[in-house]
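Single-structure report; data block below.
All protein chains of the complex are present and in place, except for one that has been dropped.
All chains are identified by letter, namely A, B and C, in their written order; residue positions are counted from 1 within each chain.
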Amino acid sequence: MEFAIFPIDKGEHVSQYVKKVVEMIDELPYKSQLTAMGTIVECNTMEECLSVISKANAIFEHDVERIYCTATFDNKPGKSDQMEHKVKAIRGK
Amino acid sequence: MEFAIFPIDKGEHVSQYVKKVVEMIDELPYKSQLTAMGTIVECNTMEECLSVISKANAIFEHDVERIYCTATFDNKPGKSDQMEHKVKAIRGK
Amino acid sequence: MEFAIFPIDKGEHVSQYVKKVVEMIDELPYKSQLTAMGTIVECNTMEECLSVISKANAIFEHDVERIYCTATFDNKPGKSDQMEHKVKAIRGK
Partner (left out) sequence: MEFAIFPIDKGEHVSQYVKKVVEMIDELPYKSQLTAMGTIVECNTMEECLSVISKANAIFEHDVERIYCTATFDNKPGKSDQMEHKVKAIRGK
């Protein structure tokens, strides 16, 4: 899963908000990668992915008036290590 | 929330799969709108939105090898009736 | 194609900005639908779709510091009237 979440009502600079989300994800036992456009998190199940978004939203919810979040899920049930595997499949080993 | 979910491994025609998701959403007590690009669902909380995606994913998970899902959340905590309100704010009453 | 475009640096209420985009699209010779989450535009080619995004971005570019835009394209080369057809394929006639 890749997702991005940020407040719309706090002006142009949102990195202090995104920082809190990234720190929360760092505490989780999932492989993740922060990019310029969002965070990629590899969970074992869809439920786990959705729970990460829920936790991220909870960080904002009490002091933000409007939260925007985009998420993309590429779910291959029963498969793991896709974050690394997918890039290798394209780049070669 | 707007989301789209479909199998990638079942060929070009995915409407029979999407139909099951839409029927599931129709049973839920939320306002929703099916469009050519996805389904918009207005829930009261982020948890409810994430639960809709979880239910949609569960429909596919046992007989699909690869599921793709995109979701966008526009969360205004404590506000309701945004689906109608937002279009009116742009189009006028 | 469905897309949403809005400024991040102008606070919570962005409908006056989105309104300009919608008015621009209304002038174009494409079928379109404004929803609570974005605008669906049916063009004949990918080039036409990308040109709509370019025009929308141009509306903002001189007085906005940060513009966020999400777009999803469902391109069936050579096919038309998909906006209506896709909903019918799911809802039945």
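Keep this in mind: contacts are C-beta pairs under 8 Å (C-beta built on N, C-alpha and C of every residue); 3 or more make two chains touch, one makes a residue touch a chain.
Source: prediction; values computed, not measured.
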Practice prompt. Can you pull out the displayed chains that the omitted chain is in contact with?
Written response: A, B, C
Worksheet item: Of the listed residues C:V22, C:A71 or C:V87, which contacts the missing chain in the full complex?
Response: C:A71
Worksheet item: So which of C:L28, C:I53 or C:A89 would be touching the chain we can't see?
Response: C:I53
Response to the item:
It is residues of subunit B that touch the chain not shown, namely 6, 8-9, 11-12, 14, 65-66, 68, 70
Response to the item:
Touching the unshown chain, subunit C contributes residues 5, 46-47, 50-51, 53-54, 57, 61-62, 64-77
Response to the item:
Where subunit A meets the chain that is not shown, the residues are 1-2, 4, 12, 15, 18-19, 22, 33-38, 40, 42, 70, 72, 74, 76, 82-84, 86-87, 89-91
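Convention: only the chains that are shown with their structure count from here on.
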Worksheet item: At the interface of subunit B with subunit C, does the proportion of residue numbers present on both copies reach over half, so same, or stay under half, so different?
Response: same
Discussion item. Taking the mean of the C-alpha atoms as each chain's centre, how many Å separate subunit B from subunit C?
Written reply: 18
Worksheet item: What is the distance, in whole Å, between the centres of subunit A and subunit C, each centre taken as the mean of its C-alpha atoms?
Response: 25
Worksheet item: Which residues belonging to subunit B are in contact with no fewer than two other chains?
Response: 70, 72, 74, 76
